Structure formats: C-alpha cells, structure tokens
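Here the complex is missing a single protein chain, while all its other protein chains stay put.
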Amino acid sequence: MSAIEGVERLLAVEEIKSLQARRVYAVDSQDWDAYRSCHTEDFISYTMADPIRGIDRVVEGLRKHLEGVRSIHQVTSPIITFTSAVEAEGVWVLRDRLWWDQDGSPHWLYGWGHYNDTYEKRGGRWLFTSRKIIRSRVETSPGARISG
Amino acid sequence: MSAIEGVERLLAVEEIKSLQARRVYAVDSQDWDAYRSCHTEDFISYTMADPIRGIDRVVEGLRKHLEGVRSIHQVTSPIITFTSAVEAEGVWVLRDRLWWDQDGSPHWLYGWGHYNDTYEKRGGRWLFTSRKIIRSRVETSPGARISG
Partner (left out) sequence: MSAIEGVERLLAVEEIKSLQARRVYAVDSQDWDAYRSCHTEDFISYTMADPIRGIDRVVEGLRKHLEGVRSIHQVTSPIITFTSAVEAEGVWVLRDRLWWDQDGSPHWLYGWGHYNDTYEKRGGRWLFTSRKIIRSRVETSPGARISG
C-alpha cells in the first residue's frame, strides 16, 4: 500500500509533475521568481560536494551559473513514491543542453543523468524540498567554463 | 481555484496529454488524417510571421514541408492551465530532429524550443485550437533547405 491512494494519489502525482514542468520552464526562461515559488524556503541542493541550504542561495548560484547561457532541460519518466500523505520522493531522467558565448566563441554542454527529488505538501501545495543531480555523462566544448 | 477541479480536471489533463501524443505520432508517421483529427477545423498556427488559418491549410503546408523527411519529436513537461471548463492553454518543451536527402546528400535539422498551445473541448473531445512554436535554438546541416 502507498501512503496515499486512489484519486488523492492521482491529484498529488499530477501536481508534482506540473511542479516539475513549471520549474523546468522557469529555469529555461530564467524567471527566478517563478523558480523560487516551486521550492520551500529551506530547500537543499545536494548536487555539489557541499549541500547548498536555502532556496535564496540556490537561486543566487543558478542565476550566476546561467548568466548569458541559453538552456533546454528535458525531464521525463518520473518514479514518484509517497513516504506519507504530504511527503514524496521522485526520480526523473534528465537531459540538458546549455549554449553560451565565451571569449567570443560558442560553447556548449550536453548532459545526461537523473534527478533525485524530495517534495512536501505545505499550505496545500506540493513544493520541492531537495534535489540531487546524479550525472551519467557530460560532454562539453573544449575549454568550456561550465563543466557539470 | 482552477476553472475545473478534481477528477474532472485529471480526466481533461490526461486527454490533452494523449491528444499531444497522438499529434506527435501522426506528424512523425505522416498520417495526415490522424493529424487533422487532433485539431479543430478553425485551428490557427501562429508559428510563421503570418498566421495560417484552418487545419486544411496547415496540413497542406506540413505535408509539403515534411515530404521526404524523417522526423522525431520529443514533447515533454506540459504546463496545462484551464481558462474555463472547456478551454485550456498548454506550454511544452519541444525537441525535434529532421533528416532528409537533398541533391543526393544527407541533411538534418536539430531544434529546441517550446510549444504554446490552446485547446477546446468540442463535441465531448479536447482538440487543438492553436499552436505557436517559440524556438530556443536551431542547428542545421550547411545548405539545408529547411531552416526552422
């Protein structure tokens, strides 16, 4: 048995899929207010060796990371598991592409991997509480300033 | 509150996702009757500078555009918003690849972007009423006759 069943589970799954879609659109359109609104204040990013704690610091890092960068993320095949009626974990396939200019030359990153997310329902809305990107492979242009 | 809630909303979302899947399969298999059946008669394409009005004209343009072309579209991460119980808007991530021969040489287009769709429920079925492709990036083989 899951911690949440039937229509309640379907509504939660659809809301989490929609949350992921809005996050992806926000990052690719660099709409940082929309991005922030998909996460809890105490969101933790486990992608780097040292966790980044708090959505404000995560957004600040992303904003710098993606300055002048065009990106497209494809995020597919969610496996969503409910650990309670208001907590869930999600695994997704990630395919991302970044393009930017660096010293007047075009550069790129092509990445593949998985997201390991956690979510919580707070104030009636599902939000991201943490994220870890596990890379399968990254390819970059020679000399690219972004490497992962 | 959304214009449509609970199970009714879930059924509509699933039907719109399935509609998109059938449209994508129809275009990649060049089944123009199946393609047409996903759209209203008065469907409008806003992708070119001048809108193309009417599904017949859109299909005629696509048929020519894709003659001798093999394609694969990946369409992911829908953000679906209901503006009434029978009207909706959808934003999706698009990744398309086209391959064709031209003067005896292989050519290709790799594209990335977003679909901005509208839908209506007519006669009990959700259908596309308009579409706009907003390109993030297009790469083509040198000299390719298809550019976007």
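Letters A and B name the chains as they come in the text, with residue numbers starting at 1 for each one.
We take it that contacts are C-beta pairs under 8 Å (C-beta built on N, C-alpha and C of every residue); 3 or more make two chains touch, one makes a residue touch a chain.
Here the structure is a predicted model, which means the values were calculated and not measured.
Asks: If I consider the whole complex, including the chain that's not displayed, which of A:I4, A:L19, A:I55 or A:I80 touches that chain?
Replies: Missing-chain contact among the listed residues: A:I80.
Asks: Just name the one of B:Q74, B:Q102 or B:N116 that touches the chain not displayed here.
Replies: Touches the omitted chain: B:Q74.
Asks: Since one chain has been left out of the picture, which residues of chain B touch it in the full complex?
Replies: So the residues of chain B touching the missing chain come out as 7, 10-11, 14, 18, 20-22, 24-25, 28, 70, 72-76, 97, 99.
Asks: On chain A, where is the contact patch with the chain that was removed from view?
Replies: 6-7, 10, 13, 74, 76-80, 91, 93, 95, 112-114, 136-137
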